[in-house]
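Of the protein chains in this complex, one is absent; all others appear in place.
Let's look at subunit A:
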Amino acid sequence: MASCAVEGGCASDYLAVAISAVCFILLLSRVILPFAVLKIPLPKRSSFWIPVIQIYASLNLLLSLVMSLTFLKFKKTYWWHSCYFWGVWIEAPLGFGLLLSCRISQAFQLYYIFVKRCLPPIRSYIFLPLILMPWIAGAAFIQIKRPLNNRCHMGIQWTIPVMSLHTLYVAILVGFTGAIWHIEFRFDELRDLWRGILVSAFSIGVWVVAYFLNEIHEDISYLQVASRFVLLVMASILVLAFFSISSSQPLLSQISLRKREPLSFETMGQALGIPNSGMLLPREPAPVIDPDEPLDKLLMNKIFRESFMKFAESCLAGESVHFYEEVHELGKIPADDPVRRIYMARHIIDQYIIAGAAMEVNISHRSRQAILTTSNLAQPNLFHDALNELIQLMKTNLAKDFWSSMYFTKFKEEATTRSHELKQMTRWNHSPTPRLSSAHGVDDPFHQEQES
C-alpha cells in the first residue's frame, strides 16, 4: 500500500484510469456519432474548431493527471515523464485553461451579441489565445522557478495561487453567464450553459479539495491514493459533462439554427416563428400586378416575389431577392422582441453580408461596414441602406427583363386560375401547405459555388 501510493499502480489507480478512459471514449462518441450516423454536414470555421479544441483540451487534462499524479507504475523514468511537461504545461495551458477559455469565449460572444447588441469586437480565434495568456505566463513562471519536488508536488504557497487561477476562470465564466441571464433565448443556449456550469462548478469544488489534499499531505499515503482517485474521476466527469451538455453545439452554431432543433426549418423565419413565413396560403388573394408600380411595393406580395425569385435565380441573381425576403421577415418581428430580431439579424449578416458569405449580396463597402460595426443589432433600419441599394440593383437589372419573361407570363396565368379556385375553396378550411423555399433547393446555383 505504502509503496504503491508513492510509485503508483494501486488497484484504485487502475480503476480511476479505466473510468477516465471510458469517459473519454463516451465523449468522443458523442462528438462523432451525430456526424457519422445522422450524416449531419460538418460545420465550418469556429463551429468546427471550438469542439475540436475542447476535445483536445479534455484529452490533455486527463492525460496530464494520469501522468503527473503517478497513477501508473513505470519501470524506468524517461525524460518525457517530466513533471513540468505534464503537471505544468499540459495540465494548465493546454488542458484546464484551454477548456475553460473555450467556454468563456462562447459566453463572451453571446454576451456581446445579446446584451451589447453588436457583433463581438474580436473574433474568437483572437480572443481564445488572448485569455489563454495568463495560463501560459503562469506555466512559464513555474518552469523558471522550479518549485516542484520529485513527486510533482509544489507545496502550499504555490498551490494556493494555482488553484486561485483555476477558480478565477470558473468565476469569469459564471460572471458572463450571469450577465446574459435575463435574456430569453430561442434555442436553449443559456439553459445548457447553466447546466454545464453547475456540473463543472460542483466537480471543480470537489476537485480543488482533492487537489489540496493531494498536494499538501504528502506523507499520509491512504489520503494520497484516495485523493488522486477522486481527482481523476472528478476530472473525467467534468470533462464529459462539460462537453456533452452543451458544447457539442458550441456558441456559434447555437446561434445558427437547425442542428439542435428536432424540427428542421426551411428558413430562419420559420425557426423563429414569424407568422406567414415560408408558406403560401391558398387563400391569399390573387394579386393584381401593375408593372408601373415600383418594384419594392410589388415584392411585398408573396406570390409575386416567388415568381420574381425564380426568374432572378435563372439569371444567377437570386441572392438579392432572398435577401429582400429575409429582411422583410425581420420587419415582421415586433420591436419589443429584441432577441428574435438579433437572431434574425445575425442570420442575415452571416448569410448575405459578410465578405465571402454563402449568398453574399452586391452592396457597397460603406453599407457593409455600417452593418458590421452597428451599435445595435436590433435596430429597425439596420439593413435599410443595403436593401435600398439592392432594390435599385434589381430594378435596373432584372425588372425590365422580367416583364417580358416566361416567368411573368406563367405568373399571370396562375393568378387567373387562382382567383377561380379561390371562389370554390372559400367553403373549405384548407390547412396551409408548407412550401419549400428554393433558398436551399437543388437548383440553387450557390450550392455548387467554388471557394476562390
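Simple rule for what comes next: contacts are C-beta pairs under 8 Å (C-beta built on N, C-alpha and C of every residue); 3 or more make two chains touch, one makes a residue touch a chain; residues count from 1.
Simple rule for what comes next: contacts and distances are computed from a predicted model.
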{"item": "Choices \"TBC1 domain family member 14\", \"Alkyl transferase\", \"Rhodanese domain-containing protein\" or \"Guanine nucleotide-binding protein alpha subunit\" - which one is the UniProt name of the chain not shown", "value": "\"Guanine nucleotide-binding protein alpha subunit\""}
{"item": "Residue among A:17, A:142 or A:391 touching the omitted chain", "value": "A:391"}
{"item": "Interface residues of subunit A (partner: the chain not displayed)", "value": "294, 296, 312, 315-317, 319-320, 355, 360-366, 368, 385, 388, 391-398, 400, 445-446, 448-450, 452"}
